[in-house]
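Let's turn to subunit A:
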Amino acid sequence: MTSLHGLVPHPALLLIAGALLLPLLRGRARSVAILALPALALAALWLLPDGVLWRVHWLGYPLTPLAVDRLSRLFASIFLLLAGIGGLFALRQESRLEIPAAYLYAGAAVGVTLAADLISVFLFWECMAIGSTLVLWSAGTPAAWTASRRYVGVHLAGGMLLFAGVAGQILGTGDTGFHVMRLDSPASWLILAGFLVNAGAPPLSAWLPDAYPEASWSGMVFLSAFTTKTAVYVLLRGFPGTELLIWIGLFMIFYGIVYALLENDMRRILAYSIVNQVGFMVTGIGIGSEMALNGAAAHAFTHILYKALLLMSAGAVLAATGRRKCSELGGLFHSMPVTTLCGIIGALAISAFPLTSGFVSKSLVSQAAADAQLQGVWLLLAAASAGVFLHAGIKFPWFVFFQKDSGLRPADPPASLRWAMLLLAFLCIALGIWPDPLYALLPYPVAYVPYTAAHVVTQLQLLLFSGLAFFVMLDHLRRTPTITLDFDWLWRVAGPALAGVARARVRAARARLARGLTGLGRRAGAWILRNRAPDGLLLRSWSSGSMSLWVMLVLMAYLALYYLG
Partner candidate 1 sequence: MKRGHRLEDPRSIRKLWRGFLVLLALSVLAGALIDPKPHFAIEGWFGFHALYGFVACLVMIVGAKVLGWCLKKPDTYYARDGHDD
Partner candidate 2 sequence: MVNDLIPRVLGKLLIPFILLFALYVQFHGDFGPGGGFQAGVLFAAGIVLHALIFGLANTRRVIPDALVEAMLACGVLIYAGVGLAGILLGGNYLDYFVLDPNPVHGQHRGIFWVEVGVAVTVCGVMLQIFYLFAARGHDGADGTD
(Lines give C-alpha, C1' and ligand atoms only; values in the text may rest on other atoms or scores of the structure.)
Protein backbone atom coordinates (compact mmCIF):
# COMPACT_ATOMS: atom_id res chain seq x y z
CA MET A 1 0.00 0.00 0.00
CA THR A 2 1.38 3.32 -0.88
CA SER A 3 0.36 6.23 1.18
CA LEU A 4 1.30 9.78 0.53
CA HIS A 5 0.44 10.62 4.07
CA GLY A 6 2.01 7.66 5.72
CA LEU A 7 1.86 9.21 9.14
CA VAL A 8 -1.89 9.63 9.14
CA PRO A 9 -3.79 6.37 9.43
CA HIS A 10 -6.98 5.58 7.54
CA PRO A 11 -9.64 6.90 9.93
CA ALA A 12 -11.99 3.98 9.29
CA LEU A 13 -9.31 1.36 9.77
CA LEU A 14 -8.14 3.17 12.89
CA LEU A 15 -11.60 2.94 14.39
CA ILE A 16 -12.07 -0.69 13.31
CA ALA A 17 -8.69 -1.70 14.69
CA GLY A 18 -9.54 0.09 17.90
CA ALA A 19 -12.87 -1.72 18.03
CA LEU A 20 -11.08 -5.05 17.77
CA LEU A 21 -8.71 -4.12 20.59
CA LEU A 22 -11.37 -2.69 22.90
CA PRO A 23 -12.45 -6.04 24.36
CA LEU A 24 -8.94 -6.41 25.78
CA LEU A 25 -9.26 -3.30 27.92
CA ARG A 26 -10.90 -2.95 31.30
CA GLY A 27 -12.01 -0.20 33.64
CA ARG A 28 -10.76 3.33 33.19
CA ALA A 29 -8.46 2.50 30.30
CA ARG A 30 -11.47 1.22 28.42
CA SER A 31 -13.47 4.37 29.06
CA VAL A 32 -10.60 6.54 27.92
CA ALA A 33 -10.13 4.44 24.82
CA ILE A 34 -13.83 4.61 24.01
CA LEU A 35 -13.76 8.38 24.05
CA ALA A 36 -10.35 8.79 22.48
CA LEU A 37 -10.81 6.46 19.50
CA PRO A 38 -13.41 8.49 17.60
CA ALA A 39 -11.57 11.68 18.52
CA LEU A 40 -8.32 10.31 17.10
CA ALA A 41 -10.08 9.12 13.98
CA LEU A 42 -11.70 12.51 13.57
CA ALA A 43 -8.34 14.20 13.96
CA ALA A 44 -6.87 11.82 11.39
CA LEU A 45 -9.70 12.63 9.01
CA TRP A 46 -9.11 16.35 9.24
CA LEU A 47 -5.37 15.98 8.85
CA LEU A 48 -5.89 14.33 5.48
CA PRO A 49 -5.88 16.59 2.46
CA ASP A 50 -8.45 16.31 -0.31
CA GLY A 51 -7.80 13.89 -3.14
CA VAL A 52 -7.09 10.22 -3.68
CA LEU A 53 -4.65 9.13 -1.01
CA TRP A 54 -4.38 5.34 -1.14
CA ARG A 55 -4.13 3.15 -4.19
CA VAL A 56 -4.15 -0.61 -3.79
CA HIS A 57 -4.34 -3.48 -6.24
CA TRP A 58 -6.66 -6.30 -5.32
CA LEU A 59 -7.99 -9.08 -7.51
CA GLY A 60 -6.29 -7.28 -10.34
CA TYR A 61 -8.36 -4.14 -9.89
CA PRO A 62 -7.07 -0.78 -8.83
CA LEU A 63 -8.74 0.17 -5.58
CA THR A 64 -8.78 3.50 -3.82
CA PRO A 65 -9.84 2.81 -0.26
CA LEU A 66 -8.94 6.30 0.90
CA ALA A 67 -10.02 9.35 -1.02
CA VAL A 68 -11.28 12.53 0.55
CA ASP A 69 -13.50 15.21 -0.87
CA ARG A 70 -15.99 17.62 0.65
CA LEU A 71 -18.91 15.22 0.62
CA SER A 72 -17.01 12.33 2.13
CA ARG A 73 -15.41 14.56 4.74
CA LEU A 74 -18.83 15.83 5.80
CA PHE A 75 -20.29 12.36 6.26
CA ALA A 76 -17.18 10.87 7.81
CA SER A 77 -17.05 13.76 10.30
CA ILE A 78 -20.61 13.37 11.46
CA PHE A 79 -20.25 9.59 11.71
CA LEU A 80 -17.16 9.93 13.87
CA LEU A 81 -18.72 12.67 15.95
CA LEU A 82 -21.74 10.54 16.63
CA ALA A 83 -19.64 7.46 17.33
CA GLY A 84 -17.88 9.46 20.05
CA ILE A 85 -21.03 10.90 21.61
CA GLY A 86 -22.75 7.52 21.34
CA GLY A 87 -19.74 5.95 23.02
CA LEU A 88 -20.10 8.42 25.87
CA PHE A 89 -23.79 7.62 26.14
CA ALA A 90 -23.17 3.87 26.10
CA LEU A 91 -20.28 4.00 28.56
CA ARG A 92 -22.32 2.35 31.26
CA GLN A 93 -23.84 -0.28 29.02
CA GLU A 94 -23.49 -3.68 30.61
CA SER A 95 -22.98 -5.61 27.40
CA ARG A 96 -19.27 -5.49 26.67
CA LEU A 97 -19.88 -6.39 23.06
CA GLU A 98 -21.90 -3.35 22.17
CA ILE A 99 -19.34 -0.57 21.92
CA PRO A 100 -16.73 -2.59 20.02
CA ALA A 101 -19.49 -3.71 17.66
CA ALA A 102 -20.72 -0.14 17.31
CA TYR A 103 -17.21 1.12 16.56
CA LEU A 104 -16.74 -1.61 13.98
CA TYR A 105 -20.03 -0.51 12.51
CA ALA A 106 -19.13 3.17 12.61
CA GLY A 107 -15.68 2.49 11.22
CA ALA A 108 -17.17 0.59 8.31
CA ALA A 109 -19.61 3.43 7.66
CA VAL A 110 -16.70 5.89 7.62
CA GLY A 111 -14.90 3.48 5.32
CA VAL A 112 -17.78 3.61 2.86
CA THR A 113 -17.64 7.38 2.78
CA LEU A 114 -13.88 7.43 2.21
CA ALA A 115 -13.81 4.73 -0.48
CA ALA A 116 -13.71 5.91 -4.05
CA ASP A 117 -14.18 2.58 -5.78
CA LEU A 118 -17.11 0.21 -5.85
CA ILE A 119 -15.27 -2.79 -4.46
CA SER A 120 -14.06 -0.99 -1.35
CA VAL A 121 -17.53 0.44 -0.90
CA PHE A 122 -18.99 -3.03 -1.08
CA LEU A 123 -16.45 -4.47 1.34
CA PHE A 124 -17.10 -1.79 3.94
CA TRP A 125 -20.81 -2.11 3.24
CA GLU A 126 -20.80 -5.77 4.26
CA CYS A 127 -18.61 -5.02 7.25
CA MET A 128 -21.26 -2.53 8.31
CA ALA A 129 -23.95 -5.20 8.13
CA ILE A 130 -21.90 -7.41 10.42
CA GLY A 131 -21.19 -4.61 12.88
CA SER A 132 -24.81 -3.52 13.05
CA THR A 133 -26.02 -7.07 13.58
CA LEU A 134 -23.59 -7.44 16.44
CA VAL A 135 -24.91 -4.22 17.97
CA LEU A 136 -28.39 -5.64 17.72
CA TRP A 137 -27.33 -8.95 19.26
CA SER A 138 -25.63 -7.32 22.17
CA ALA A 139 -29.05 -6.35 23.51
CA GLY A 140 -29.15 -9.98 24.54
CA THR A 141 -32.93 -10.43 24.56
CA PRO A 142 -34.73 -13.18 22.64
CA ALA A 143 -36.67 -10.51 20.75
CA ALA A 144 -33.44 -8.86 19.67
CA TRP A 145 -32.09 -12.21 18.63
CA THR A 146 -35.03 -13.09 16.40
CA ALA A 147 -35.18 -9.56 15.03
CA SER A 148 -31.50 -9.74 14.19
CA ARG A 149 -32.12 -12.83 12.11
CA ARG A 150 -34.63 -11.01 9.97
CA TYR A 151 -32.34 -8.00 9.90
CA VAL A 152 -29.41 -10.06 8.67
CA GLY A 153 -31.63 -11.70 6.07
CA VAL A 154 -32.70 -8.39 4.59
CA HIS A 155 -29.19 -6.98 4.65
CA LEU A 156 -27.65 -10.04 3.09
CA ALA A 157 -30.24 -9.85 0.35
CA GLY A 158 -29.39 -6.19 -0.13
CA GLY A 159 -25.70 -7.01 -0.07
CA MET A 160 -26.24 -9.64 -2.75
CA LEU A 161 -28.02 -7.15 -4.97
CA LEU A 162 -25.15 -4.76 -4.51
CA PHE A 163 -22.61 -7.49 -5.10
CA ALA A 164 -24.21 -8.53 -8.36
CA GLY A 165 -24.55 -4.91 -9.38
CA VAL A 166 -20.94 -4.06 -8.61
CA ALA A 167 -19.68 -7.12 -10.45
CA GLY A 168 -21.82 -6.27 -13.45
CA GLN A 169 -20.84 -2.63 -13.44
CA ILE A 170 -17.13 -3.44 -13.32
CA LEU A 171 -17.50 -6.03 -16.04
CA GLY A 172 -19.58 -3.71 -18.18
CA THR A 173 -17.53 -0.54 -17.89
CA GLY A 174 -14.14 -1.94 -16.91
CA ASP A 175 -13.96 0.81 -14.34
CA THR A 176 -13.99 0.20 -10.60
CA GLY A 177 -14.45 3.86 -9.72
CA PHE A 178 -17.51 4.98 -7.81
CA HIS A 179 -18.91 7.88 -9.80
CA VAL A 180 -22.29 9.17 -10.81
CA MET A 181 -24.15 6.35 -12.53
CA ARG A 182 -26.98 6.39 -14.97
CA LEU A 183 -29.76 3.84 -14.83
CA ASP A 184 -28.98 2.38 -18.21
CA SER A 185 -27.91 -1.16 -17.38
CA PRO A 186 -29.18 -3.99 -15.17
CA ALA A 187 -26.04 -3.57 -13.10
CA SER A 188 -26.74 0.04 -12.16
CA TRP A 189 -30.33 -0.87 -11.30
CA LEU A 190 -29.02 -3.61 -9.03
CA ILE A 191 -26.64 -1.18 -7.36
CA LEU A 192 -29.46 1.29 -6.83
CA ALA A 193 -31.64 -1.45 -5.38
CA GLY A 194 -28.86 -2.52 -3.04
CA PHE A 195 -28.42 1.05 -1.83
CA LEU A 196 -32.14 1.55 -1.39
CA VAL A 197 -32.51 -1.53 0.77
CA ASN A 198 -30.18 0.05 3.28
CA ALA A 199 -31.90 3.39 2.96
CA GLY A 200 -35.09 1.76 4.19
CA ALA A 201 -36.95 2.33 0.96
CA PRO A 202 -40.16 0.43 0.29
CA PRO A 203 -41.03 -2.39 0.05
CA LEU A 204 -38.20 -3.58 2.28
CA SER A 205 -38.43 -0.60 4.62
CA ALA A 206 -40.04 -2.68 7.33
CA TRP A 207 -36.71 -4.12 8.44
CA LEU A 208 -35.91 -0.83 10.11
CA PRO A 209 -38.80 -0.42 12.57
CA ASP A 210 -38.74 -4.19 13.01
CA ALA A 211 -35.13 -4.44 14.11
CA TYR A 212 -33.91 -1.16 15.55
CA PRO A 213 -36.30 -0.93 18.52
CA GLU A 214 -35.09 -4.32 19.72
CA ALA A 215 -31.59 -2.99 20.33
CA SER A 216 -30.49 -2.03 23.81
CA TRP A 217 -31.20 1.44 25.18
CA SER A 218 -27.91 2.67 23.81
CA GLY A 219 -27.62 0.39 20.80
CA MET A 220 -30.39 2.06 18.88
CA VAL A 221 -28.54 5.36 18.98
CA PHE A 222 -25.76 3.81 16.95
CA LEU A 223 -28.11 1.95 14.67
CA SER A 224 -30.07 5.08 13.82
CA ALA A 225 -27.01 6.95 12.67
CA PHE A 226 -25.05 4.85 10.22
CA THR A 227 -26.87 2.42 7.95
CA THR A 228 -29.49 4.69 6.47
CA LYS A 229 -27.20 7.71 6.30
CA THR A 230 -24.49 5.72 4.55
CA ALA A 231 -27.15 4.79 2.04
CA VAL A 232 -27.97 8.49 1.66
CA TYR A 233 -24.29 9.19 1.09
CA VAL A 234 -23.89 6.57 -1.64
CA LEU A 235 -27.08 7.72 -3.32
CA LEU A 236 -25.77 11.26 -3.21
CA ARG A 237 -22.57 10.17 -4.86
CA GLY A 238 -23.96 7.60 -7.25
CA PHE A 239 -27.44 8.69 -8.27
CA PRO A 240 -27.98 12.43 -7.84
CA GLY A 241 -30.85 13.76 -9.89
CA THR A 242 -32.50 10.39 -10.51
CA GLU A 243 -36.14 11.35 -10.73
CA LEU A 244 -37.36 8.00 -9.46
CA LEU A 245 -35.83 8.87 -6.11
CA ILE A 246 -38.20 11.80 -5.64
CA TRP A 247 -41.19 9.48 -5.61
CA ILE A 248 -39.47 6.85 -3.52
CA GLY A 249 -38.51 9.57 -1.06
CA LEU A 250 -42.02 10.96 -0.86
CA PHE A 251 -43.42 7.51 -0.29
CA MET A 252 -40.96 6.98 2.52
CA ILE A 253 -41.90 10.30 4.07
CA PHE A 254 -45.60 9.54 4.26
CA TYR A 255 -45.13 5.90 5.07
CA GLY A 256 -43.08 6.96 8.07
CA ILE A 257 -45.61 9.50 9.24
CA VAL A 258 -48.67 7.29 8.93
CA TYR A 259 -47.12 4.31 10.61
CA ALA A 260 -45.60 6.43 13.35
CA LEU A 261 -49.01 7.92 14.05
CA LEU A 262 -50.45 4.46 14.58
CA GLU A 263 -47.56 3.23 16.65
CA ASN A 264 -47.60 2.69 20.38
CA ASP A 265 -43.97 1.79 21.05
CA MET A 266 -41.96 5.00 21.55
CA ARG A 267 -38.87 3.62 19.90
CA ARG A 268 -40.79 2.25 16.97
CA ILE A 269 -42.27 5.74 16.54
CA LEU A 270 -38.74 7.05 16.28
CA ALA A 271 -37.76 4.22 13.96
CA TYR A 272 -40.58 5.07 11.57
CA SER A 273 -39.51 8.65 11.82
CA ILE A 274 -36.04 7.63 10.58
CA VAL A 275 -37.66 6.30 7.42
CA ASN A 276 -39.59 9.53 7.16
CA GLN A 277 -36.52 11.72 7.55
CA VAL A 278 -34.43 9.65 5.16
CA GLY A 279 -37.32 10.16 2.77
CA PHE A 280 -36.61 13.91 2.84
CA MET A 281 -32.99 13.24 1.95
CA VAL A 282 -33.84 10.79 -0.83
CA THR A 283 -36.29 13.29 -2.27
CA GLY A 284 -33.58 15.92 -2.19
CA ILE A 285 -31.20 13.60 -4.02
CA GLY A 286 -33.90 12.93 -6.58
CA ILE A 287 -34.38 16.64 -7.24
CA GLY A 288 -30.69 16.79 -7.88
CA SER A 289 -29.98 20.53 -8.01
CA GLU A 290 -26.95 21.78 -6.12
CA MET A 291 -29.16 23.19 -3.42
CA ALA A 292 -31.15 19.99 -3.12
CA LEU A 293 -28.00 17.92 -2.79
CA ASN A 294 -26.67 20.35 -0.23
CA GLY A 295 -29.98 20.01 1.54
CA ALA A 296 -29.86 16.24 1.55
CA ALA A 297 -26.33 16.25 2.91
CA ALA A 298 -27.06 18.89 5.51
CA HIS A 299 -30.23 17.14 6.53
CA ALA A 300 -28.35 13.88 6.99
CA PHE A 301 -25.89 15.74 9.19
CA THR A 302 -28.46 17.40 11.40
CA HIS A 303 -30.73 14.39 11.42
CA ILE A 304 -28.02 12.19 12.84
CA LEU A 305 -27.65 14.64 15.71
CA TYR A 306 -31.27 15.17 16.62
CA LYS A 307 -32.38 11.63 16.00
CA ALA A 308 -29.58 10.46 18.27
CA LEU A 309 -30.75 12.98 20.84
CA LEU A 310 -34.34 11.73 20.61
CA LEU A 311 -33.23 8.13 20.87
CA MET A 312 -31.01 8.93 23.82
CA SER A 313 -33.91 10.45 25.68
CA ALA A 314 -36.02 7.44 24.77
CA GLY A 315 -33.13 5.20 25.77
CA ALA A 316 -32.79 6.97 29.09
CA VAL A 317 -36.49 6.38 29.71
CA LEU A 318 -36.18 2.75 28.72
CA ALA A 319 -33.12 2.23 30.90
CA ALA A 320 -34.85 3.85 33.85
CA THR A 321 -38.31 2.29 33.51
CA GLY A 322 -37.84 -0.77 31.32
CA ARG A 323 -40.97 0.25 29.42
CA ARG A 324 -41.34 1.20 25.78
CA LYS A 325 -45.04 1.55 25.18
CA CYS A 326 -46.66 4.95 25.13
CA SER A 327 -49.74 3.48 26.74
CA GLU A 328 -47.65 2.57 29.78
CA LEU A 329 -45.63 5.77 30.01
CA GLY A 330 -46.48 9.38 30.73
CA GLY A 331 -45.83 12.12 33.25
CA LEU A 332 -42.15 11.48 33.36
CA PHE A 333 -41.33 15.19 33.27
CA HIS A 334 -41.85 15.24 37.02
CA SER A 335 -38.71 13.32 37.78
CA MET A 336 -36.69 13.42 34.56
CA PRO A 337 -36.40 17.12 33.76
CA VAL A 338 -33.12 16.88 31.83
CA THR A 339 -34.34 14.00 29.73
CA THR A 340 -37.60 15.80 29.08
CA LEU A 341 -35.83 18.97 28.05
CA CYS A 342 -33.49 17.11 25.72
CA GLY A 343 -36.35 15.12 24.26
CA ILE A 344 -38.23 18.31 23.54
CA ILE A 345 -35.21 19.95 21.93
CA GLY A 346 -34.76 16.89 19.74
CA ALA A 347 -38.44 16.91 18.89
CA LEU A 348 -38.35 20.56 17.92
CA ALA A 349 -35.27 19.99 15.82
CA ILE A 350 -36.80 17.10 13.93
CA SER A 351 -39.87 19.24 13.27
CA ALA A 352 -37.64 21.96 11.81
CA PHE A 353 -38.70 24.56 14.30
CA PRO A 354 -36.90 27.85 13.75
CA LEU A 355 -33.73 28.16 15.83
CA THR A 356 -33.07 24.43 15.65
CA SER A 357 -30.80 22.52 13.34
CA GLY A 358 -33.63 20.83 11.47
CA PHE A 359 -34.90 24.20 10.32
CA VAL A 360 -31.68 25.15 8.57
CA SER A 361 -31.31 21.86 6.76
CA LYS A 362 -34.82 20.84 5.82
CA SER A 363 -35.49 24.30 4.39
CA LEU A 364 -32.77 23.68 1.82
CA VAL A 365 -34.65 20.70 0.43
CA SER A 366 -38.05 22.32 0.18
CA GLN A 367 -36.49 25.49 -1.21
CA ALA A 368 -34.81 23.37 -3.87
CA ALA A 369 -38.14 21.79 -4.76
CA ALA A 370 -39.64 25.27 -5.06
CA ASP A 371 -36.73 26.50 -7.17
CA ALA A 372 -37.18 23.55 -9.49
CA GLN A 373 -40.83 24.54 -9.91
CA LEU A 374 -42.00 21.17 -8.66
CA GLN A 375 -45.21 22.41 -7.10
CA GLY A 376 -46.60 19.00 -6.22
CA VAL A 377 -43.41 17.92 -4.58
CA TRP A 378 -43.15 21.17 -2.70
CA LEU A 379 -46.70 20.88 -1.39
CA LEU A 380 -46.15 17.32 -0.31
CA LEU A 381 -42.95 18.30 1.45
CA ALA A 382 -44.76 21.09 3.28
CA ALA A 383 -47.48 18.69 4.34
CA ALA A 384 -44.78 16.29 5.41
CA SER A 385 -43.13 18.95 7.57
CA ALA A 386 -46.42 19.37 9.34
CA GLY A 387 -46.72 15.62 9.62
CA VAL A 388 -43.29 15.31 11.18
CA PHE A 389 -44.25 17.77 13.86
CA LEU A 390 -47.37 15.75 14.39
CA HIS A 391 -45.82 12.30 14.79
CA ALA A 392 -42.41 13.04 16.23
CA GLY A 393 -42.41 16.65 17.35
CA ILE A 394 -45.43 16.45 19.57
CA LYS A 395 -46.49 12.88 19.77
CA PHE A 396 -43.26 11.48 21.12
CA PRO A 397 -42.65 13.96 23.96
CA TRP A 398 -46.33 14.26 24.72
CA PHE A 399 -47.03 10.60 25.25
CA VAL A 400 -43.75 9.82 26.97
CA PHE A 401 -43.19 12.80 29.21
CA PHE A 402 -46.65 14.35 29.63
CA GLN A 403 -50.18 13.10 28.91
CA LYS A 404 -51.76 11.13 31.77
CA ASP A 405 -49.50 10.55 34.73
CA SER A 406 -48.39 6.93 34.74
CA GLY A 407 -47.16 7.26 38.28
CA LEU A 408 -43.62 6.37 37.32
CA ARG A 409 -40.99 8.50 39.00
CA PRO A 410 -37.61 7.41 37.69
CA ALA A 411 -34.65 9.69 38.20
CA ASP A 412 -32.67 11.33 35.44
CA PRO A 413 -29.96 9.06 34.08
CA PRO A 414 -26.36 9.10 35.36
CA ALA A 415 -23.86 11.75 34.37
CA SER A 416 -22.34 10.15 31.27
CA LEU A 417 -25.77 9.75 29.71
CA ARG A 418 -26.85 13.25 30.71
CA TRP A 419 -23.73 14.81 29.27
CA ALA A 420 -24.12 12.98 25.99
CA MET A 421 -27.68 14.26 25.70
CA LEU A 422 -26.82 17.79 26.69
CA LEU A 423 -23.97 17.87 24.21
CA LEU A 424 -26.28 16.85 21.38
CA ALA A 425 -28.98 19.27 22.53
CA PHE A 426 -26.41 22.04 22.49
CA LEU A 427 -25.34 21.11 18.96
CA CYS A 428 -28.95 21.03 17.76
CA ILE A 429 -29.59 24.54 19.01
CA ALA A 430 -26.18 25.90 18.07
CA LEU A 431 -26.42 24.76 14.48
CA GLY A 432 -29.94 26.16 14.35
CA ILE A 433 -28.82 29.57 15.45
CA TRP A 434 -25.52 29.64 13.62
CA PRO A 435 -25.71 27.39 10.56
CA ASP A 436 -22.67 28.88 8.80
CA PRO A 437 -20.14 26.20 9.92
CA LEU A 438 -22.46 23.51 8.63
CA TYR A 439 -23.08 25.33 5.38
CA ALA A 440 -19.33 25.76 4.94
CA LEU A 441 -18.90 21.99 5.06
CA LEU A 442 -21.49 21.23 2.40
CA PRO A 443 -20.38 19.87 -0.97
CA TYR A 444 -21.51 22.93 -2.96
CA PRO A 445 -21.33 26.62 -2.07
CA VAL A 446 -24.41 27.79 -0.22
CA ALA A 447 -26.11 31.06 -1.01
CA TYR A 448 -29.17 30.48 1.11
CA VAL A 449 -30.36 32.38 4.13
CA PRO A 450 -32.80 30.36 6.18
CA TYR A 451 -33.84 33.13 8.52
CA THR A 452 -36.01 35.41 6.42
CA ALA A 453 -39.10 36.80 8.06
CA ALA A 454 -41.30 35.16 5.48
CA HIS A 455 -39.81 31.76 5.94
CA VAL A 456 -39.88 31.89 9.72
CA VAL A 457 -43.48 33.03 9.81
CA THR A 458 -44.77 30.55 7.27
CA GLN A 459 -42.95 27.72 8.99
CA LEU A 460 -44.39 28.75 12.34
CA GLN A 461 -47.88 28.87 10.87
CA LEU A 462 -47.46 25.43 9.44
CA LEU A 463 -46.12 23.90 12.62
CA LEU A 464 -48.39 25.65 15.09
CA PHE A 465 -51.50 24.69 13.20
CA SER A 466 -50.41 21.12 12.95
CA GLY A 467 -49.97 21.32 16.71
CA LEU A 468 -53.53 22.53 16.89
CA ALA A 469 -54.62 19.61 14.77
CA PHE A 470 -52.86 17.26 17.15
CA PHE A 471 -54.61 18.54 20.23
CA VAL A 472 -57.96 18.77 18.47
CA MET A 473 -57.70 15.19 17.33
CA LEU A 474 -56.09 13.97 20.53
CA ASP A 475 -58.96 11.63 21.27
CA HIS A 476 -58.32 9.82 18.02
CA LEU A 477 -54.66 9.49 18.75
CA ARG A 478 -55.00 7.75 22.10
CA ARG A 479 -52.50 4.99 22.21
CA THR A 480 -53.71 1.43 22.31
CA PRO A 481 -51.46 -1.57 22.83
CA THR A 482 -51.37 -2.48 19.20
CA ILE A 483 -48.96 -2.75 16.36
CA THR A 484 -49.62 -2.10 12.72
CA LEU A 485 -48.89 -4.70 10.12
CA ASP A 486 -46.14 -3.78 7.74
CA PHE A 487 -44.37 -5.36 4.85
CA ASP A 488 -42.46 -7.50 7.28
CA TRP A 489 -45.73 -9.39 7.71
CA LEU A 490 -44.91 -10.83 4.32
CA TRP A 491 -41.85 -12.63 5.57
CA ARG A 492 -42.88 -13.11 9.17
CA VAL A 493 -46.32 -14.57 8.59
CA ALA A 494 -47.26 -14.83 4.96
CA GLY A 495 -44.08 -16.59 3.88
CA PRO A 496 -44.30 -19.39 6.43
CA ALA A 497 -48.05 -19.62 5.94
CA LEU A 498 -47.65 -19.82 2.18
CA ALA A 499 -45.07 -22.50 2.64
CA GLY A 500 -47.56 -24.35 4.83
CA VAL A 501 -50.30 -23.95 2.26
CA ALA A 502 -47.95 -25.08 -0.45
CA ARG A 503 -47.02 -28.11 1.58
CA ALA A 504 -50.67 -28.93 2.16
CA ARG A 505 -51.36 -28.48 -1.54
CA VAL A 506 -48.53 -30.75 -2.50
CA ARG A 507 -49.77 -33.29 -0.04
CA ALA A 508 -53.26 -33.11 -1.50
CA ALA A 509 -51.84 -33.34 -4.98
CA ARG A 510 -49.85 -36.30 -3.90
CA ALA A 511 -52.99 -38.02 -2.72
CA ARG A 512 -54.63 -37.37 -6.05
CA LEU A 513 -51.67 -38.49 -8.03
CA ALA A 514 -51.15 -41.56 -5.91
CA ARG A 515 -54.70 -42.56 -6.76
CA GLY A 516 -53.64 -42.32 -10.35
CA LEU A 517 -50.84 -44.42 -11.67
CA THR A 518 -47.96 -41.98 -11.64
CA GLY A 519 -45.28 -43.03 -9.25
CA LEU A 520 -43.42 -39.84 -9.92
CA GLY A 521 -45.96 -37.72 -8.11
CA ARG A 522 -45.84 -40.05 -5.17
CA ARG A 523 -42.13 -39.61 -4.87
CA ALA A 524 -42.31 -35.83 -5.10
CA GLY A 525 -45.02 -35.72 -2.46
CA ALA A 526 -43.13 -38.08 -0.23
CA TRP A 527 -40.11 -35.88 -0.52
CA ILE A 528 -41.99 -32.84 0.68
CA LEU A 529 -43.60 -34.89 3.41
CA ARG A 530 -40.39 -36.34 4.66
CA ASN A 531 -38.06 -33.48 4.14
CA ARG A 532 -38.01 -32.45 7.74
CA ALA A 533 -38.56 -35.78 9.41
CA PRO A 534 -35.54 -37.00 11.35
CA ASP A 535 -35.19 -40.18 9.33
CA GLY A 536 -36.56 -38.67 6.15
CA LEU A 537 -34.99 -38.57 2.77
CA LEU A 538 -32.73 -35.72 3.75
CA LEU A 539 -31.18 -37.40 6.72
CA ARG A 540 -30.99 -41.07 5.90
CA SER A 541 -28.11 -42.87 4.25
CA TRP A 542 -28.43 -44.45 0.87
CA SER A 543 -27.77 -48.10 0.25
CA SER A 544 -24.90 -49.05 -2.01
CA GLY A 545 -27.38 -50.56 -4.45
CA SER A 546 -29.33 -47.38 -4.99
CA MET A 547 -26.11 -45.42 -5.24
CA SER A 548 -24.85 -47.75 -7.94
CA LEU A 549 -28.18 -47.43 -9.69
CA TRP A 550 -27.65 -43.72 -9.82
CA VAL A 551 -24.20 -44.21 -11.26
CA MET A 552 -25.61 -46.40 -13.99
CA LEU A 553 -28.37 -43.92 -14.72
CA VAL A 554 -25.94 -41.07 -15.02
CA LEU A 555 -23.67 -43.09 -17.26
CA MET A 556 -26.58 -44.05 -19.48
CA ALA A 557 -27.69 -40.45 -19.63
CA TYR A 558 -24.25 -39.30 -20.62
CA LEU A 559 -23.87 -41.97 -23.27
CA ALA A 560 -27.30 -41.25 -24.69
CA LEU A 561 -26.70 -37.53 -24.76
CA TYR A 562 -23.31 -37.90 -26.38
CA TYR A 563 -24.75 -40.28 -28.91
CA LEU A 564 -27.36 -37.74 -29.84
CA GLY A 565 -25.11 -34.70 -29.48
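The set was built so that all candidates are chains of the complex that A comes from, given by their letters.
Here, a residue touches a chain if its C-beta (ideal position, glycine included) is under 8 Å from a C-beta of that chain, and two chains touch if they have at least 3 such contacts; residues count from 1.
For clarity, every value in this text was computed on a predicted model and none was experimentally measured.
Among the candidates 1 or 2, the one that touches subunit A within this complex is 1.
The touching residues of subunit A, when paired with candidate 1 in their complex, are 143, 146, 254, 257-259, 261-262, 264-265, 325, 331, 333-334, 370-371, 373, 375, 378-379, 382-383, 386-387, 390, 402, 405, 453-454, 457-471, 473, 476-477, 480-486, 492-493, 496.
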